[in-house]
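Shown here: the complex without one of its protein chains, the others still in place.
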Amino acid sequence: MSKSTLIVIDQPPYGAWAGREALDMAFSLAAFDQRVSLLFMGAGVNWLRKSQETSEIEQKSVEKNLSAAPVFGVEKLYADAAACDQYSLFPESMIAGVVITESSSELIRQHSHTAFAG
Amino acid sequence: MSKSTLIVIDQPPYGAWAGREALDMAFSLAAFDQRVSLLFMGAGVNWLRKSQETSEIEQKSVEKNLSAAPVFGVEKLYADAAACDQYSLFPESMIAGVVITESSSELIRQHSHTAFAG
Amino acid sequence: MAAIPVQNYTLVITGAPYSSQAPQTALLFAEAAITAGHTVDRVFLYGDGVHLASALVTPPSDESHWPALWAKFLTDNAIPGIACIASALRRGLVNESEQKRYALPASNLLDPFTIAGLGEWVEGTMTSSRVIYFHGGG
Amino acid sequence: MAAIPVQNYTLVITGAPYSSQAPQTALLFAEAAITAGHTVDRVFLYGDGVHLASALVTPPSDESHWPALWAKFLTDNAIPGIACIASALRRGLVNESEQKRYALPASNLLDPFTIAGLGEWVEGTMTSSRVIYFHGGG
Amino acid sequence: MTHIHVLHILNKAPSHPRSVECLSALMPGDTLLLIENAVLAVASLNEYRAGIPVFALAPDVIARGLGECSENTTLVDFAAMVDLTAQAQQIISW
Partner (left out) sequence: MTHIHVLHILNKAPSHPRSVECLSALMPGDTLLLIENAVLAVASLNEYRAGIPVFALAPDVIARGLGECSENTTLVDFAAMVDLTAQAQQIISW
């Protein structure tokens, strides 16, 4: 198995900072030319919803950060299929470029290193 | 309804500090001669188990703090019945003086003020 | 529509900025309460909430500075902002008097926040008509 | 029983002391690793974990002083303890150079901890044979 | 506005244990206000006890891209949240 990292975000956006800081970990690995992908599972799939308008809660939108992920060299954005169902997150309501995975457990095994958002 | 506070702890001991700090809130109310009781629900009922030996994790036992609650003027220690079942917490494995409640929801309504451990 | 009774609020914040949304929700709530003609008796920081009173927080320039925004709101409206002393000492938030007492290398309490005991919270529960808690989201 | 291969660990702590059990579990793990003949390449503090490096933490005298215990362990074993700069600035943990750069009233970083970027964590993942995370318990 | 006996303010995501505890504590005459992560309930497969008015804080709903999904939930701004707390006899912050 070649060296590669899976960063897992299972917390929803805006209510906590751990997800943002996990995203920074992914960007940092990519900046050092390390292989890295992101997996959104549980309530974390809500990061992937389109049309997040955050000005009234005075936070930056995570949607913009996420859409920059491929540009910065993050290989894949995965979303857990069961979690998407749970939160009524359908392909048409999701940002572009997300790969739905039926088995997050298999995905974790395909990476040599896994780090959860704190 | 006379003024009385219910402090609710639904987090287990030792893994986080919020429960300890909620206990301090109860003691502080009692010290100012305010009516206060404690309710343990969810994983929080694990505060009530006997024979906690904490020297190896280098924290103070919460069992000692709790057994001092009546002395300091905390009126009642309540435990949610369903949560006790969930964690196999039977009367013989519980510290003395705990009142089991079948409806935490009713209990909350019987107090004018409710504060959860953070 | 019935008139809304005027209330005097005690707000308790237990979630830290840049970890939880609690300080920002609490500020937007407090501003709306004042605008509606209510009063805020005091704001009490407890548990991880004490980090809101740090003078050293330095967020990136494109993120809101929650301690500074809170400090301005408290000052503008002459509302006491009090960090619980036990929570604060455990988490490394101290004023000059605690710095001296414990021989610490610095102090880091942001003006106009003060540090005091849980009695301030107890008094809030006794004197105000509404106590609202802003917890971390978990 | 097969011999246990010697490992070089990077430890990442994301939970704060006096909020989570993460720093204490990590310390007991690190001590056991050293005792067993393994090495600890570095300890990286991230997110709320940066509070472990505060020089101002003052727990009650009958509670363990986790920053002091960690500082001693790092010094005794010559292990680098690094707080992530982005996490640290947001949470009010700064060294003298950040104090100057941002014109802050004080600095509060505990010796021998240092402040540096996420590159230190990336390097840890590349050079050590095991990376273990100690998160808050929630 | 109708009389509110207990106002429950919930800020936890639907999967959080305290969210489960809160929903099972609701009784007739209560009102539920969803804020922060709790507004995700408008997108998830929860069922509420019948007859409980459910409000959700609009800035939190809109931030999470959920403005279109809130059928059985009334969106409120911070001013209306203040009104709810001023009118309730008892307030519980979960």
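Read from first to last, the chains carry the letters A, B, C, D and E; within each, the first residue is number 1.
Keep in mind that, in the parts below, contacts are C-beta pairs under 8 Å (C-beta built on N, C-alpha and C of every residue); 3 or more make two chains touch, one makes a residue touch a chain.
Bear in mind the structure is a predicted one, so any value in this text is a computation, not a measurement.
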| item | value |
| --- | --- |
| Among the chains presented, those that the missing one touches | A, B, D, E |
| Contact residue for the chain not shown (choose from B:T5, B:S28 or B:N46) | B:N46 |
| Residue numbers in chain A that touch the chain omitted from display | 10, 41-43, 104-105, 108-109, 112-116 |
| For chain B, the residues touching the chain missing from this view | 11-16, 42-43, 46, 49-54, 56-57, 59, 61, 63, 86-89, 93 |
| Interface with the unshown chain - residue positions in chain D | 1-2, 4-7, 9, 21-22, 25, 28-29, 31-33, 35-36, 38, 130-135, 137-138 |
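Criterion: only the chains that are shown with their structure count from here on.
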| item | value |
| --- | --- |
| If a chain touches chain A and chain C alike, it appears here | D, E |
| Reference chain B; chain at largest CA-centroid distance | A |
| Pair with more cross-chain C-beta pairs in contact, given A-D and B-D | A-D |
| Where chain A touches two or more other chains at once, by residue number | 14-18, 57, 59 |
| Chain E residues counted as touching two or more neighbouring chains | 11, 13, 18, 36-37, 59, 93-94 |
| Contacting chain pairs - touch in the sense defined above | A-C, A-D, A-E, B-C, B-D, B-E, C-D, C-E |
